[in-house]
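Note that one protein chain of the assembly has been removed; the remaining protein chains are unaltered in position.
Each chain carries a letter (A, B, C, D and E) given by its place in the written order, and its residues are counted from 1.
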Amino acid sequence: MRLHVANPNSDAGMTRTIAAAAEAIAAPGTSIIATRSRTGPASIEGYHDGALAVSDLLARVADTSADAHIVACFDDTGLDAARCATSVPVVGIGEAACLIATQLAERYVVVTSAAVSIPVIEANLRRSGLATRCAGVHAAGVPVLDIAQGAGGPDDPVAAAVRRAAAEIPGAAIVLGCAGMADLAGALTKELDRPVVDGVAAAVTIAEGVVRLGLRTVKGGGYGARSSRQTLG
Amino acid sequence: MRLHVANPNSDAGMTRTIAAAAEAIAAPGTSIIATRSRTGPASIEGYHDGALAVSDLLARVADTSADAHIVACFDDTGLDAARCATSVPVVGIGEAACLIATQLAERYVVVTSAAVSIPVIEANLRRSGLATRCAGVHAAGVPVLDIAQGAGGPDDPVAAAVRRAAAEIPGAAIVLGCAGMADLAGALTKELDRPVVDGVAAAVTIAEGVVRLGLRTVKGGGYGARSSRQTLG
Amino acid sequence: MRLHVANPNSDAGMTRTIAAAAEAIAAPGTSIIATRSRTGPASIEGYHDGALAVSDLLARVADTSADAHIVACFDDTGLDAARCATSVPVVGIGEAACLIATQLAERYVVVTSAAVSIPVIEANLRRSGLATRCAGVHAAGVPVLDIAQGAGGPDDPVAAAVRRAAAEIPGAAIVLGCAGMADLAGALTKELDRPVVDGVAAAVTIAEGVVRLGLRTVKGGGYGARSSRQTLG
Amino acid sequence: MRLHVANPNSDAGMTRTIAAAAEAIAAPGTSIIATRSRTGPASIEGYHDGALAVSDLLARVADTSADAHIVACFDDTGLDAARCATSVPVVGIGEAACLIATQLAERYVVVTSAAVSIPVIEANLRRSGLATRCAGVHAAGVPVLDIAQGAGGPDDPVAAAVRRAAAEIPGAAIVLGCAGMADLAGALTKELDRPVVDGVAAAVTIAEGVVRLGLRTVKGGGYGARSSRQTLG
Amino acid sequence: MRLHVANPNSDAGMTRTIAAAAEAIAAPGTSIIATRSRTGPASIEGYHDGALAVSDLLARVADTSADAHIVACFDDTGLDAARCATSVPVVGIGEAACLIATQLAERYVVVTSAAVSIPVIEANLRRSGLATRCAGVHAAGVPVLDIAQGAGGPDDPVAAAVRRAAAEIPGAAIVLGCAGMADLAGALTKELDRPVVDGVAAAVTIAEGVVRLGLRTVKGGGYGARSSRQTLG
Partner (left out) sequence: MRLHVANPNSDAGMTRTIAAAAEAIAAPGTSIIATRSRTGPASIEGYHDGALAVSDLLARVADTSADAHIVACFDDTGLDAARCATSVPVVGIGEAACLIATQLAERYVVVTSAAVSIPVIEANLRRSGLATRCAGVHAAGVPVLDIAQGAGGPDDPVAAAVRRAAAEIPGAAIVLGCAGMADLAGALTKELDRPVVDGVAAAVTIAEGVVRLGLRTVKGGGYGARSSRQTLG
């Protein structure tokens, strides 16, 4: 099975982190094709970056042969549009992480990078219905690219934000709200004795599952064909 | 006052219709600058077209000097991203039309062009809260570009869909769910003795109002600055 | 264009403040007719005052010739009943202010006068759907008539409450939750670099817009005629 | 125990029907004091009638010595304002009927008199939370005063509407949505083998219960005192 | 009238407390039959205890001749299943207490025993729609059986939690969130000048009301018969 992990941003290091997280969880026989943006922003922080990233992302989804695509930004950049662009499944890491969290706890908290992303994530959760189980979206106050350039160590501010969220909301799972945080999941799960969910890994397991189930994206409703022939320019 | 009416699609005829509708309602002293997409789809039908249209739209918002911008597609394409791109007000015609409808009736029905747009509009209404007052989003089953190329006449299928919606849901205002339908509002309002709201005209009155109130888009929350310097591809 | 600004309460000074705020924003050619209650309470604080104020308000709406009516209490006293009483548009200042706020920020906070009004306002917001974007309704703890008798100065407790709300909720617009607060909007907008919305001014721009759009209140649904002839006494 | 059953309208016949329904269910030792409006509309159909009825209703609540008050219109006219006007419990027949219905079925349907009342009832149900269990509000298309002047017989249109609602929505309780329908509850409960709830009787049992529990209306929040001394005129 | 008060747990002392609370409020002519679990947990704390308690509870409902049944645990253990098991009314003390609270205040707070019960109660409130009026579910941090073994005295931690909730949320009614707290309602109502509602007493008044109204549980929808003959083991 080929999974296309499409990083909406253009940062090479972050794309390597994402690819490594996907490969680490992938089942035997699953190959990971990771791509990054050729024209988009170096990181996705907020609505504006997301809007600039989506066009290149859609082109990669259309051009990359795969059994399923994964949108590897926690904002699930262009997820609905990507589902229009292909008939194989498309999974977003934000949605995937929260779905997995609901299997393990009644509530979950998202800890994302910068505050500008909070409303984007909240809007996604309300649309999907996953907001019903969400106990809050927190921001670590760390730029995405700083996260990409190396988390870890006792002073890591993302880990500190995760610890605070866990302490504030007992009984909640923790969802890491940025693709660049993948490295933290294992250690924090152990330290906090609480499920700490990384979206990249979560999305790989869900994408593999949907492919094995033999199911494809519906062509109809909002994912159906538009009525007019599109003429560019 | 200068209002920039940005058509997210690239169709010249539809842009003329939109500009004419805006100019017809504009207050004395308001000048309308209408632009159309240079690279985007000829019409916006569904998520995929919207995603392809947004990048050029944002560039025009950033580059066009105006007291307020109007996103002239009923899907409110890229509205949040556009609000990040400028500090003057940005009004979407979908939101504007429904806001005006709530001032005149307890409920309203949207009649849009093609069925693929229904979920996009429903998602927008849920996000803004306007879904609370919405009694349904109907589709006339007509491609956007056909609407742009001339509505009117006794057999016009959009007008027929509006009449059906009005008959089905007594006491509701009707909202025309496509920028290309602007011509129909006046005649149908009279014929049906019911408020029939065109979004372009509605958005002009709201944009003028916000400018006269001396208010600007907040720079903070989801509309705030991203933390990182963006480096393109 | 004639706009009837109907103050549901009977306070002469507050009615002058409201009239001045309406005239300051009105477009050239708009004349403002401000009326106040002949029999109602001197101020509207909570459900009971609102109920006592509504009958005189409806009489003034029915008797005052105008192109649109504005209910000039943030509680939108009797708004639905007023829409039954006339076929020209009726705009409430509470709804108008919050509508304008949603054009400028993803969330807004209301700062009202006394705590007894909070549930009234919250109930209105839930009914209209505007609660979806509301980040809270705060009370300054100041009686309405004290506000009417002169705000301003460095120690003004309403301004202090607005500053606190702005600090607590970054990225939110601020809505002034009492008709008597109109004077504060301009200075606080500048001081806080945040949209601070006065409902009277907001309602004037929306009422003007609806009139220019040539639309009238729907006669049907909850605003339709009752089936029986009404016999008083 | 004295229960004041306050009919918001001024119709003498309907007031007798209401009083009889209350007396029929009242526990031994409960006396019913039924009053009707001196100045209000002959029947309450829609927002405008309700607004005209509320002031006299509040005066009667304030002036009538009782252990609890019942607002005997299915629209629960002025219920919140009445709770401000007294410290003894106030029960509305609309809310009471729906509360009882939720004890007997997962869903209930309301069958009211005229269509103009539907949005009033729906708004009340959304406010109280009871909308969650409501499967629809239907109208029999019969003026309130026609109902008051004698239902019954095989051709009664209200009974016909109840039968249709019961057939359409299996497993639902039926709520009679007008104080004048009290006579129908018993016979239709038997005929349809379904709980058919009359609000007047339901409200009497709830009011008696609250009084026996020794509880009174909270004085605080929206039911608290206003901050200012009220000066009429 | 015979009311069967079914304690889902097996604790004899707590069953006596419940029976006494029911008898204290019961109308003349109402006899209380209190039963306790023969096989279930000694107290109900959370989902797991509730699941273990339900089978014996259903057997008692089926076997006990009564005019109505009361499920005497604030979690409303097995309430829907019990309504399938009988055609007489079944009232849960959690739902009953919150219903009564909504008659006296716009909002209410629940104070329950242990934190593990909070999500159970919140889920019930969302299902019934009563969450709309709920301002929070607090836990006193006291095991159910400690409550059963004697509350009261100046240091009682449940009373302390009630006082804190009342102070935090002005204008709210207080709901005692455990059947074992019945003794506290009277004294705290007086002390706090706020309605403090005990579910057992509330349920008795509602059950008596429903019986007097001559209404029975609907047989249909989710309370209808299953299609298959059930064969155990």
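Note that in this section contacts are C-beta pairs under 8 Å (C-beta built on N, C-alpha and C of every residue); 3 or more make two chains touch, one makes a residue touch a chain.
Only a predicted model underlies this, so the values are computations on that prediction, with no experimental measurement involved.
For the chain not shown, which residue from A:I100, A:L145 or A:L184 touches it across the whole complex?
A:I100
Just one of A:R2, A:R16 or A:R133 touches the chain that is missing; which is it?
Answer from the full complex: A:R133 touches the omitted chain.
From the listed residues D:D56, D:D75 or D:E106, report the one that touches the chain absent from this view.
D:E106
Residue by residue, what part of chain E touches the chain that was omitted?
Listed in rising order, the touching residues are 10, 38-43, 45-52, 54-55, 58, 78, 80-81, 83-85, 113-116, 118-120, 123, 126-127, 142-146, 221-228, 230-233.
Since one chain isn't shown, list which residues of chain A touch it in the complete complex.
25, 27-28, 80, 89, 91, 95, 99-100, 102-107, 127-133, 170-173, 186, 189, 193-195, 197, 201-202, 205-206, 208-210, 212-224
The rule is simple: only the chains that are shown with their structure count from here on.
Counting shared numbers against all numbers at the contact of chain C and chain D, is it over half, same, or under half, different?
Mostly the same residues.
Would you kindly tell me how far, in whole Å, the mean C-alpha position of chain E lies from that of chain C?
Each chain's C-alpha centroid was found; their separation is 43 Å.
Taking each chain's centre as the mean position of its Cα atoms, how many Å separate chain D from chain E?
27
Where in chain A do residues touch two or more other chains at once?
Only 115, 119 qualify.
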